[in-house]
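All protein chains of the complex are present and in place, except for one that has been dropped.
Naming follows writing order (A, B, C, D and E), and every chain is counted from residue 1.
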Amino acid sequence: NPLTHFDADGQAHMVDVGAKAETRRVAIATGRILMQPETFAMIRAGTAKKGDVLGIARIAAIQASKRSSELIPLCHPIPLTRVTVDFELDEAESALRCTVNAETVGRTGVEMEALTAVSLGLLTIYDMCKAVDRGMRIEGIQLLEKLGGKSGHWKA
Amino acid sequence: NPLTHFDADGQAHMVDVGAKAETRRVAIATGRILMQPETFAMIRAGTAKKGDVLGIARIAAIQASKRSSELIPLCHPIPLTRVTVDFELDEAESALRCTVNAETVGRTGVEMEALTAVSLGLLTIYDMCKAVDRGMRIEGIQLLEKLGGKSGHWKA
Amino acid sequence: NPLTHFDADGQAHMVDVGAKAETRRVAIATGRILMQPETFAMIRAGTAKKGDVLGIARIAAIQASKRSSELIPLCHPIPLTRVTVDFELDEAESALRCTVNAETVGRTGVEMEALTAVSLGLLTIYDMCKAVDRGMRIEGIQLLEKLGGKSGHWKA
Amino acid sequence: NPLTHFDADGQAHMVDVGAKAETRRVAIATGRILMQPETFAMIRAGTAKKGDVLGIARIAAIQASKRSSELIPLCHPIPLTRVTVDFELDEAESALRCTVNAETVGRTGVEMEALTAVSLGLLTIYDMCKAVDRGMRIEGIQLLEKLGGKSGHWKA
Amino acid sequence: NPLTHFDADGQAHMVDVGAKAETRRVAIATGRILMQPETFAMIRAGTAKKGDVLGIARIAAIQASKRSSELIPLCHPIPLTRVTVDFELDEAESALRCTVNAETVGRTGVEMEALTAVSLGLLTIYDMCKAVDRGMRIEGIQLLEKLGGKSGHWKA
Partner (left out) sequence: NPLTHFDADGQAHMVDVGAKAETRRVAIATGRILMQPETFAMIRAGTAKKGDVLGIARIAAIQASKRSSELIPLCHPIPLTRVTVDFELDEAESALRCTVNAETVGRTGVEMEALTAVSLGLLTIYDMCKAVDRGMRIEGIQLLEKLGGKSGHWKA
């Protein structure tokens, strides 16, 4: 079965990574949330002074990365060794970009940890701004880069 | 502060919903994951016979909806009374759409529960297919509709 | 579909309980763990003096009952109003019986909460005694009684 | 047994609150962390500009309040309707005071939710500053006030 | 104390495994759920076509295995490297057997992870079928085999 999460009979399993080497593994993922220009202005104002939406979203992203294996059924539990979360403000599009770098020294990759962190970071922005802008939209959640393991370097 | 999750001093808090009425509240959210045509074909084949990607993603979505208040810092804990998860196959775009309907009888809305379910449902699809298609992309996570509470009916 | 956790298309969902009345609901479940007479003697000695296996298993059972909706995919989150855990020693069979009474005032029953508590209570006994008796066996986990809700009183 | 968490035989249980009325309940708790004057100065600087220790500790406190019933074995699960977290800077003592106000409309009080939030808020400050000041000390975690329920108003 | 989870004074502790070698460890556990022939027929029909009870129970079992150390008080946290869940249909007895194989490369065994997975897999079957058969009974949860670590190979 080319979908490795299923065995020859099509039954789901948590795949065997016991024989893989413990190596440094990195995953970088990104995504964006689009909003009204007024909402964007409020968030930007907040990061400078008060009502720090991005500071809270960053914490939510880091905490979510640590719980990926609880949330994603066939994901292996992995002790992350590093997580960083960056936000970029794109005024032209009234959008915020969230980019997460996750790392471990382990037997399997941390793509899901990086992607889960991006998703929850953006959802937390939605939560904090939904009272003024229910129509915000999350776009372009994807893996940017992956290092380590047998499959080596991958870039989007 | 128009961002209700912050008080007059800009400090985050979990807003007071104690005086709100317990009413039926519904939220419907949606999102898509785009992939290679080959990946799409594998998933479609699986739902009919073996290697049921969508069945597992549905369970992940439902379970995530129940944990929204753990994942989203200022989200109230809410006992959901109903969660449904539907997947639509869009062959023309090699995309899967996930739509979640969440309901409660409570003091605050369930938008975050619906959006969190959509996000984790789509991330679970990514996890199960990433071995064959690392470039999958999640797009268009947004609220479609919201019923109940003082703000009444909202539609995207 | 007679299996209410699936819709007409056979897709899993968390069933709608929003229209059900909030009533007092009780579930009583039980189960046993069988062991070597020497293991049984050690546990009995402990409850009287030191190394309180049953005291710890009781706490594990109560805590597990509160997390049933996280563990069982289609189980509704329910705020329990009471949980009691009783152990009975059956010397003739070198067995311990665990019986749990769970209660709520809510829109759906608490059978799963009672059964999950019994299961984790017994597994905790296994954990604490496995160094001396790996062959212990858990038997007869079942619902004994159920009160409240539209289906009324049920007894095994 | 005057300790209500134990029955007549001294066995722990989650006490029955099913017959209690659903009323508004409030608990206010407080505690302090003492540190070196240099650490105190760093934190104060951060809240104004960068490295927002208190903003992160506030989020940790709010999130912990929602998980009290998972952490404290005999604590009932309670859907909180409001949580606020305030920090006061005491320059004379190089100390930070954390005060939490937790509220619900429910069948039992929220003292543990308020106290757990205070504790985790202060522990998070310790975590973020331990690299420069391992000797920080948490003092005076206590309930200040409690409203609602049969026992009525209580003040420290 | 022959019960290693208690120290010389009879106090519970999480035993020291820090000096143990990191080796491959395997545990295989099993258990059954007995039901009415009609319920059995429904589940069997579902696995082939719609209403996939066993597919959902398999996911619940895998997810539970990852949370054993949260559920069982003195269980060490262990990053599992593999989990498989098999179901066997026993028509003669109207019973389903669930067998779990759990593996890690670590300092202590994974018996509890395998047993917890079996238990939650069977409880999930109960949950999904209880509307038609409240009298289902879980029997024979036990360890079948254990490999790795100082105690070596053990077989039931």
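For the reader, a short list of remarks on this structure follows.
As a working rule, a residue touches a chain if its C-beta (ideal position, glycine included) is under 8 Å from a C-beta of that chain, and two chains touch if they have at least 3 such contacts.
All figures in this text were calculated on a predicted structure; none of them were measured in a lab.
For chain D, the residues touching the chain absent from view are 1-6, 9-12, 31, 42, 46, 49-53, 56, 59-60, 63-64, 67, 71-75, 111-112, 115-116, 119-120, 122-124, 126-132, 134-143, 146, 154, 156. Within chain C, the residues in touch with the undisplayed chain are 52, 55-56, 59-60, 63.
If you put the missing chain back, the residues of chain A touching it would be 24, 55, 58-59, 62-63, 65-67, 79-86, 103-105.
Heads up, the rule we're going with is that only the chains that are shown with their structure count from here on.
The minimal number of chain-to-chain contact steps leading from chain B to chain E is 1. By number of C-beta pairs in contact, B-C leads over the other of A-D and B-C. Distance from the chain A centre to the chain D centre is 30 Å, each centre being the mean of its Cα atoms.
The distance from the centre of chain B to the centre of chain C, with each centre set as the mean of the Cα atoms, comes to 31 Å. Note: centroid distance chain C to chain E, computed from Cα atoms, is 16 Å. Shown for chain E are the residues in touch with two or more other chains, namely 52, 55-56, 59-60, 63, 67. Taken chain by chain, the contacts fit none of the simple shapes, being neither an open path, a ring, a star, nor a full set of pairwise contacts.
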